[in-house]
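All protein chains of the complex are present and in place, except for one that has been dropped.
Think of it as A, B and C in the order they're written, each chain with its own count starting at 1.
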Amino acid sequence: MTARRKATYAVVLVALAAFGIWAANRVSGLSEDTQATNPLFRWEYLFTRERTPGELWGKTRQHLELTVVPVLIGIVLSSLLSALILRFGWLRSVVFTFAGVLYTIPSIALFAVLVTYYSNETAAITALTSYTLLILTRNFVAGIDAVPRAALDAADGLGMSRFQRLRKVEIPLALPVILTGIRIATVTVVGLVGISAVIQLGGLAIYIFDGFNRDYTTLMVLGTVATILLAVVLDIVLRGIEWLATPWARRRVAP
Amino acid sequence: MTGTAIELRGVTKSFAGADHPAVAPLDLTVNAGEITVLIGPSGCGKTTTLRMINRLVNPTDGVITIDGTDIRQRSLTDLRRAIGYVIQQIGLFPHRTIAQNIATVPKLLGWDRARTNTRVGELAELVGIDASMLKRYPSELSGGQQQRVGVARALAADPPVLLMDEPFGAVDPIVRAHLQDELLALQARVHKTIVLVTHDIDEAILLGDRVVVLNVGGILEQVAAPDDLLASPANGFVASFVGNERGIKRLSLARVERLALDAGPVVDRLASGADIKAAADAAGVDWVGATESGRLAGWVPVEDLRLDAAAPLTGTELRPVVAQLRPSSSLRAALEVILTARSSTALVADEDGTYLGSVTLETIRSGLAS
Amino acid sequence: MKNRTTTRRWRALSLLAVVGVLALASCSDNKSDAGSDGSTKTSTGSGEFADAIRISSADFSEQKVLAQVYGQYLQDQGIAVDIQDPVGTREQIFKALDDDKLDLQLDYSGLAVGFLGGTPTADSQETYDALVPLLKDKGLEASEQSEAQDGDALVALTSWAEENGVTTISDLSGVDGTLTLGGAAECADRPQCLQGYKDTYGLDLKFKAVDYGPPLVAALKADEVQVAQYQSTAPEISTGQIVELTDDKGLHVAANVVPVFRSAVSTPELIKALNTISAAITTEDLAAWNQATDVDKEDPTDVATKWLQDNDLLK
Partner (left out) sequence: MSLAALLATTEPTNVWQWLNDSSERTVTGDIPTQAWTTLWHSVLAFVIAAAAAIPLAAVLAHFRKAEVLSTWLVNIGRVIPTVTIVAVFVIISLRNGYGFEPWPIVFALVLLALPPLYSNTYTAVRDASPEAVGAARAMGLTELQILRRVELPLATPLILAASRVAITQVVATEALAALFGGTGLGQYITFGIANRDIYEVQAGAVLVAGLAMSVDLVFWFVTRFLVPKPLRPAPANRRPIHRLRPVQPINRNTPSLGGTP
């Protein structure tokens, strides 16, 4: 079995590698002079060019800022929205329908429209925040919804006040779902930040647009890889936080 | 004796949109230090009634007092913290360890850590939770263990009143029987005023000091001690609810000690042949039991004895008594013994072996009739 | 209860981690350098930042080099500058000047006149004279223009032009089938672009928006478009890949590089410095820069510094 599995992995890896080489060749262009002056990736851009680390860090910081700030604002707003939804049931369908519609509005348009009213940063943060609302509110509410009825009953029966119940039972029990929502929102926003390049922001995606503009694949590869790495790192960090914050959810020895 | 009496006076509950009230005006007294069982078919409002006591449900009308105080005069949280609460789904907080779960109410009451920890240790021992489990999370425990923790959590702040809503409904029959025995043993030590809801008549009869039978709509049909309930159901509803085997059920409920025992075919080991013969004949059996200084020593068939000897039983080898009962044995056990014994007579001796008397089918019949 | 303490500690740690990430993000100031290809912002130390002249450019390579050339020289002359990321199109640049988000940009005379609603001509001086009053209305000024020109150019693949026997724009009317013009999206509304070819040459062109720069040439090669609105200093023209079609009816206008700035920041030193650079730049320089940035993929910053050094303009 393991031998067969190893063989399968080997075949898959070889196929992937072959595809990669083929794709790299296609991307590098067919003409030889393009190959010489404009290869898929110029390693010296990353390793010997003095300005690269500073620029990369600057863009990463902008990207991080455009990710973290909207998610934070989104968390605050979604908490309020969720509280309202949990308090007034009829708001539920209204809010989720609205958020669903918001999600179909193309982000380029949202950025462009908002930038006519606000500064670039404000417009970008507003647009990105609005995209986090659906994910965050949905998970906040779903998390609280999924708290076992029995735990709530016990909390009431043991004499917790409404606020104590929320703080000591409902929120901790909803935490895995809430944190998953925050993680997904964060990773989604990392991808969306790139589109704010249409309003001269864009963080790491500036590399992608710039590279496209100058037919300079080095920049595109750099931007792509850096964006994905940033998303992966944030994903791992947030998974770590989830893991640390919910010790009870990971210990499941069958009784 | 600790404990507090609970009084329900004209308590009614109507839910919005329902045609009939869930609980019709209900008068009920729950005696201090007793287990009172609420039982009835689905929709009889037994759980609603229970939940009105700690105000998880507010009565539409009527007054509930605990120890003479109207429960509405206390703050909701204070009231609930002074009442233990155990539910069928257990409702342990999955994100808190067993120790933290047990410590819920002490923490709410602001006990210091040392006192809380001591109490958690005591309770764990009381309900039979191993100290090593305290650090675990509920998902790592079996259903029976979880329910023990549920009981411990309810008892944490030593509340005088304990409300239990089908506490053993979710565990398998073997574990349930264990937990029921444990509850009785526990109650013998703590003497709480317990109100317990169940739909299982056997559980009600086993656990209850008094059983309250409710009909659909919260109508009170009968309040009685289990034996009385079985012996004389107030009406057809109660009779059908307790079932047509109530005579058999009484057998498992009633104990040998309540019977008027016969003297039985038992004589002292030094008795004369005539006495032996007389005793065996009186009981209508062909054997005789022997006591030594009041303790049951064994039996022997009469035909094996040389009745003309001075004391036929001395020097005769006695056979051990198999058909032997204790005062605490149920009548059901007595019946079993009688049916399988050599003759229709069982002998009763207490823990020390002191002979008390004999039981026959007739003894049981007349005991139940009384 | 060792366990509970441990849990609490972990929880505190995870909280700390969140706070850390947030702090990191919020500390990063907006003014950090974020240019992708060496358009590094240059501020002259703290405190003076607010007074620094903010220079920006349109979003293509030649503009980035121009911003760097003027910016680096001004800085070398002791004038505080802040070279910002490219703003985008001319429409966006003038908006930024209006909104006091930008102080100085390097424009092309005829295109600016056209944009501001004037009538540019092919004559450099006439066009410059038309520009100055138009700028004044908006609270802007121009220093002297450079002789360097980078006008619009209608280009086609050299091979395509030869096949179809096209050398002038008028020749296009003789080509069979509907032709598609490629250009930046803003070309659609500009009088010297799509509208001009229709009105002046009577050409019925379809239009396709393509990013300015090498993508235009790629679009030509892919036959997505047959002609493209590009720049007369395009490096691909020097390499012979594409050919500029002669503007036989004089639609294209004089397009001399000219610094445009807000009157509020105007000082004699600034104007003197700008004039020095304007006098030094030639059309050939522009073409060389484009070759360096777009073909050889050098950083605009480096190209600018190198040019300034080669011309002994840096102290």
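FYI, a residue touches a chain if its C-beta (ideal position, glycine included) is under 8 Å from a C-beta of that chain, and two chains touch if they have at least 3 such contacts.
Values in this document were obtained by computation on a predicted structure and should not be read as measured data.
For the options C:53, C:130, C:169 or C:194, the residue in contact with the chain missing from this view is C:194. In the complete assembly, the contact with the undisplayed chain comes from A:142, out of A:142, A:171 or A:249. When the missing chain is restored to the complex, the residue among A:2, A:48 or A:116 that touches it is A:116. Residue in contact with the omitted chain (choice from C:150, C:211, C:247 or C:285): C:211.
Set against the missing chain, the residues A:66, A:151 or A:208 yield one that touches it, A:208. Even with one chain removed from view, chain A keeps its contact list with that chain: residues 23, 26-30, 34, 89, 92-93, 96, 101, 103-110, 112-113, 116, 131, 135, 138-139, 141-143, 145-146, 149, 177, 180-181, 184, 187-188, 190-192, 194-195, 198, 205, 208-209, 211-212, 215, 217, 220, 223-224, 227-228, 231-232, 235. Where chain C meets the chain that is not shown, the touching residues are 88-89, 91-92, 95, 184-186, 188-189, 194, 207-211, 215, 218-219, 221-224.
By our rule, only the chains that are shown with their structure count from here on.
Distance between chain centres (mean CA atoms), chain B to chain C: 92 Å.
In this assembly, the C-alpha centroid of chain A lies 33 Å from the C-alpha centroid of chain C.
Residue positions 247 of chain A each touch two or more of the other chains.
In chain C, no residue touches two or more other chains. On the chain B side of its complex with chain A, the touching residues are 54, 56, 76-83, 85, 87, 89-97, 104-105, 108, 136-137, 139-143, 145, 150, 153-154, 163. Of all residues in chain A, only 37-38, 42, 49, 51, 54-55, 58-59, 61-62, 64-65, 67-69, 72, 121, 200, 206-207, 210, 212-216, 218-219, 237, 240-241, 244-245, 247 touch chain C in the complex they form. Those residues of chain A that touch chain B in the complex are listed here as 148-161, 164, 168-169, 172-173, 175, 246-249, 251-253, 255.
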